[in-house]
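Missing here: one protein chain of the complex. Every other protein chain is in place.
Entry: chain A
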Amino acid sequence: MPRRIARLEMDVLVVRGTISLFDDGGEQIVPDLNDLDQWLFTGDNAIVAASAGSTDHFAAVAIEAWDGEPPGSGPAWEVQADRTLRLGSGDLEVHPLVPPPGTQLLRAGPPGPYRLRAYTAGRAAIAALTPNPDIYALRGVERFLFQLWPDSHRSA
């Protein structure tokens, strides 16, 4: 039975239409973001999620580390996507950074290949409510959940 090892929740400012999770333990390869049909992108040490909003706003973000493939997260999420990636240290930082003492570092596990399952919700709502010049006005309308676990198929 897979177990959830850690969970991090925060409001993250969507900047230039994306939020990012980076691992500082190696070269961060931000993927080509030009496929408009996709909203989730991964590269080495990098996860980029594209927002449906057209202006900056705060999204509610949760990141979870699991020791195996997690069970489904239910109907609360509108869209799901699965990806693979490699992490150089296993420590993921949420960008944009916040100044101390805020913490936004999640230890996903050891370095190596990982699988990622991400969910998002509130896309239609944020698309309808933007543009909005006030970055603080639409806090939590858009939501993201990132779930990571070691990719045993790639390492075994």
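We take it that contacts are C-beta pairs under 8 Å (C-beta built on N, C-alpha and C of every residue); 3 or more make two chains touch, one makes a residue touch a chain; residues count from 1.
One rule holds for everything that comes next: contacts and distances are computed from a predicted model.
Trainee: I notice the complex is incomplete. Of the names "PKD domain-containing protein", "Cysteine desulfurase", "ABC transporter ATP-binding protein" or "XdhC family protein", which is the UniProt protein name for the chain that's not shown?
Mentor: "PKD domain-containing protein"
Trainee: One chain is left out of this view; which of A:Val79, A:Leu97 or A:Ala124 touches it in the full complex?
Mentor: A:Leu97
Trainee: Could you pull out which residues of chain A are in touch with the chain that's been left out?
Mentor: 13, 15-18, 20, 24-36, 38, 41-44, 48, 50, 54-56, 83-88, 93, 95-100, 102, 105, 110-114, 130-136, 151, 153-156
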